[in-house]
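For this view, one protein chain was removed and the others were kept in their places.
Letters are used for the chains, namely A and B, taken in the order the chains are written, and counting of residues starts over at 1 for each.
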């Protein structure tokens, strides 16, 4: 399987899980889980594709729908066992943020060829799902928390984009971008980096 | 007149009325009525069309603009006579939800041919207008009320889609989908179904 597609599937799954956890915190029913999992899982990429004027990715490849559906159902039956759902939500959000910062930048660069647009698309893809989730679930926006959030997406998207422009191996750029974004955001969650 | 188009016009009118009632509750001026009526009336369908990559329906057929404008003006001059504007808003919202669950699924199925996407488009069309209205009007989101909401849209969109796939007469599918969605949501409003 294409490693980029795999990373994208993982991003949708962890963001969908974060959305489902938000539904769990709001004591929604299974349909609420599916709704928030979908909005969080594919919201950022949908927005990215609309702005770039390309077909929305999950309308082309329906596997994404299965991924968010399966994730929502799984979380529905297991979320009550989790000790701190908000903490888990934040960590899943961090994983999704890192995956999508890279994916969004990669798609932005391949579609437009512009590094500036690539970084913006990475940031947009990485952050919009979480913003939408908090908005729909009535949670305080992750954007307004004191610790760094968007910065992690900027870091990951920039590392990927600059790496690809410099002609580095793709897998290296992807891994580098992912790790930079995840370490920055993880440090923010774990150590309160601002 | 095409019954599907008629149902769509009715959906826009009742959602526009619900939006105008939200404007009335916030004591907005006539322009505020027009704005919220438009956003609520065509917000869901706009989002659906953007995601499917087809021209936005009210940009193609300007009658929709007249419908939401006329509705907003009508509500502006009569809303003060209504005893409980929020209750009326909820019932209009239920009518619009049922009409749009069917309409959205029908358009989704005819454009993409995929039953899964059809149901998602029905749900999106049916719920997004109300979500947008509450967001713009600063009302507590209808999504977060304890009674079922999205479930009604899923029910209506599924009945329509499965009916059409099974080769049932179109009018039958439309009526069936509408009634299922309206009864579920109506039961939620009237009897507090969760």
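The definition used in the following text is that a residue touches a chain if its C-beta (ideal position, glycine included) is under 8 Å from a C-beta of that chain, and two chains touch if they have at least 3 such contacts.
Keep in mind the model is a prediction, meaning the values are calculated, not measured.
Chemist: Just one of A:72, A:89 or A:120 touches the chain that is missing; which is it?
Modeler: In the complete complex, the chain left out is touched by residue A:120.
Chemist: For the chain not shown, which residue from B:5, B:59 or B:165 touches it across the whole complex?
Modeler: Checking the options B:5, B:59 or B:165, the one contacting the hidden chain is B:59.
Chemist: Looking at A:5, A:51, A:70 or A:171, which residue reaches the missing chain?
Modeler: Among A:5, A:51, A:70 or A:171, only A:51 touches the chain that is not shown.
Chemist: Residue-wise, where is chain A in contact with the chain that is not depicted?
Modeler: Touch with the absent chain occurs at residues 50-53, 112, 114, 116-117, 120, 123, 127, 131, 135, 140-141, 143-144, 148, 150-151, 154, 194.
Chemist: To test your reading of the contact rule: which positions on chain B touch the chain that is missing from view?
Modeler: These residues touch the chain not displayed: 26, 29, 31-32, 35, 38, 46, 50, 55-56, 59, 62, 65, 135-138.
Here, only the chains that are shown with their structure count from here on.
Chemist: Could you tell me the distance, in whole angstrom, between the mean C-alpha positions of chain A and chain B?
Modeler: 29
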